[in-house]
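Every protein chain of the complex appears in place save one, which is left out.
A and B are the chain letters, set down in written order, and residue numbers restart from 1 in every chain.
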Amino acid sequence: MGLTGLEIYKHLPKTNCKECGSPTCLAFAMALASGKASLEACPYVSDEAKAALDSAAAPPIKLVKVGAGDHVIELGDETELFRHDKRFFHPPGIAVLISDSGDVAAEAAAFDSLEFNRVGLHYVTDMIAVRCDSGNADTFKAAAEAVAGKTAKALILIAEDPAIMEAALSAVAERKPLLYAATNDNYEKMVELAKAKGCPLAVRGSDLHDTATLADKIVALGHKELVLDSGARETSRVLADLTQIRRLAVRKKFRSFGYPAMAFTTKEDPQEELLQAVVYVSKYAGIVVLKASARQQLLPLLSWRQNLYTDPQKPIQVEPKLYDVGEPTADSPVYCTTNFSLTYFIVQGEVEASRIPGRILSVDTGGVSVLTAYADNKFTAETIAAAMKKADLDNLVSHRKIVIPGYVAVLKGALEEESGWEVIVGPREASGIPKFAKEHFA
Amino acid sequence: MIIIGERINGMFKDIARAIKERDPRPIQEWARKQEANGAHYLDINVGPGSPDPVGAMQWLVEVTQEVSELPLCLDSTKYDAIEAALKICKHPAMINSVPAVQAKMERVFAMAAQYNAEVIGLAMSEEGIPKDADARVALAAELVANAMAFDLPPDRLFIDPLVLPCNVAQDHGPEVLRTLREVKLISDPPPKTVVGLSNVSQGTKNRELINRTFAVMAMANGLDAAIVDACDDELMAAVATARILLNMDIYCDSYIDVFKKSNRL
Partner (left out) sequence: MAVEILKEKYRSKVGQVVLGATAAEGGTRSHTITVGGESALPFLHFEGEIPNRPVVALEVWDMAPEEWNPCFKKYYGDVFDDPGAWAKKCVEQYGADLILLRLVSADPDLKDSSPEECAAAVKKVLAAVGVPLIVLGCGKAEKDAAIFPVVAEAAAGENLLLGVAELENYKAITSACMAHKHNLIAQSPIDINICKQLNILIAEMSTALVDRIVIDPTIAALGYGIEYSYSIMERARNGALQGDRMLAMPMIGNVGFEVWRTKEANISAEEEPGWGDQEERGVLWEATTAAAYLQAGMNILVMRHPRAVELVKKNIDDLMCDNSY
């Protein structure tokens, strides 16, 4: 939303001179608010008014980039408070924190290998944060270099002494790391560094109000690639602050908060830390920094991030092909369903639960569910038979039986004719599969 | 959309007689009927040419409040009558109405602030009702600016763009709809909007059809409230349906019943 008529009116001369063509300044302000007039029509407008109108045209939350090359993480540029209103656009960066005083190279290498494959998707932890605990510029610089040597992923450098930051930055500036953090004590020098090297800068205030003030000061110095940290660390306070930052930016176009926000977990126990991170990923963090680094700890968090940032308008699809469940043999049953991912995964889960290995033929229906696809002529005897052929089922299994969803029992005859296979009508709901499988295939 | 039931108005013969004879029964019957059919507010108007508008207004408020907990919309051009009524209203009321005329705005907004009342502001000045939307919106902006000067938040102000009968002022229709949209650009939060719906069909055939068609069109342009015949079932069903189609209520099969009951939940 742009400025309202009354907000624009505040910037106008209020002389009702009529030279713009409107009878009053208020009428002119309303014409501007609805886009029917241009500010140039007012001969007496101030520069301040021009600036206010220009900034109102910017997106509510700035897009900020961290990293270089193939590993640029885009943060911010969000427009919603609830994903069902449209969607969330830029998943938060998940950053694993390491100390410059530990075995930096080994930890960085371990971090770099943290990638996961799950349900046809590839998940990665996308950022690594190196914190200066040594208090020593050389140590921190060496650590930054070592990390940069082990991973191409985006870096966050954590040091509050600008001299220490400068030392590390001299080694890894071309990686465009996020510099953490500008505070009330160091911001002038930090801004200088960030500007000189073209790096994004984190801003940490003592609370929400202070963060807004500090962000404004930094913008006044000419740096706008910012990530906000309200300084809060207790879970409930962080949730409130992240919510306020997002709400004020989106609903009120409050410029001081028009940047992505970041949060740090505090729990010592990595499992407790994970749940803190779940809260921050759910509610508006642009970056979450945590220490947990075990695979079983990160996989649920990365899965939640992926799920939350899907487009609710767009059904997610799985690749239409033949999938194995367990280790099927030539005698194992074959089920077919659509490639709407939710449908597919529910069927897959139930086939798995039946404890009888099998195959699932996911037919390309453009990612819609069984009944919708049937109604749209995308799930027909022809499309199923074509998918069977493409999957080379004739050569993979020795039997000639395929299970179709109960809701499309009506396809049985046509599919038998089209494919030459025997068609078994399965249960209407996937939850019936285990019992069905026991009765037919045990 | 907020439904303001129009029926307790001295313009109607049964109400006029009831006021004259101080017979509460017709008033209370209409209060109950409108509430049962989904009205959120009850408009209270003593009608034209009352010999004692202050006394009549107070009496109407008293007898209405005996049977209904709904907030009242005090409809009079006589601000003394409104003020007298505000003093005895059990719930914060709505003042109907004030034009964009300085002296009147000052009186009404001061009164609204004192009694925590909402206000209907008319998009007209001393010079009358402008035709085009830009002029109406400019008057609305004046109303909002003045209301804020009295610490009345913009969302306690309902802008009425003023609907004219479609058989005499057909060209006003699109201007009113555009006004409804652009009024929302005045402030944040924006003012609310209201229309006196039956004006649009004054003197026409097919009055109910015209009313509900316009209601739906106005809702699609952001209308928040309307003064209507709350006992017009077709109108209420159309409003409930428009709310579903505009994604203002969550659909369920019984949505019309739910809308009609929403005033009592």
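In this section, a residue touches a chain if its C-beta (ideal position, glycine included) is under 8 Å from a C-beta of that chain, and two chains touch if they have at least 3 such contacts.
Worth saying up front: this structure is predicted, and the values here are computed from it rather than measured.
Enquirer: Any idea which of A:299, A:371, A:386 or A:414 touches the chain not displayed?
Expert: Only one of A:299, A:371, A:386 or A:414 touches the chain omitted from view, namely A:299.
Enquirer: Of the residues A:39, A:278 or A:386, which one touches the chain left out of the display?
Expert: Answer from the full complex: A:278 touches the omitted chain.
Enquirer: From the list A:71, A:197, A:224 or A:247, which touches the chain that is not on show?
Expert: Counting the whole complex, the residue in contact with the absent chain is A:247.
Enquirer: If the hidden chain were put back, which residues of chain B would touch it?
Expert: Spelled out for chain B, the touching residues are 249-254, 257-258, 262, 265.
Enquirer: What does the interface between chain A and the hidden chain look like in terms of residue numbers?
Expert: Residues 82-84, 116-119, 208-209, 212-213, 216, 234-237, 239-240, 243-244, 247-248, 251-252, 254, 256-257, 271-272, 274-276, 278-279, 282-283, 294-297, 299-301, 303-304, 307-308, 310, 312, 342, 345-346, 349, 352-353, 435 of chain A touch the chain that is not shown.
By definition in this document, only the chains that are shown with their structure count from here on.
Enquirer: Between chain A and chain B, tell me the centre distance in angstrom, where each centre is the average of that chain's C-alpha atoms.
Expert: Whole-Å distance between the two chain centres: 46.
Enquirer: Provide the residue numbers of chain B that touch chain A in the complex, in ascending order.
Expert: 134-135, 137-138, 141-142, 144-145, 148, 182, 185-188, 190
Enquirer: Sort out for me which residues of chain A touch chain B in the complex.
Expert: Its residues touching chain B are 1, 4-7, 9, 22-24, 26-27, 29-31, 33-34, 36, 252.
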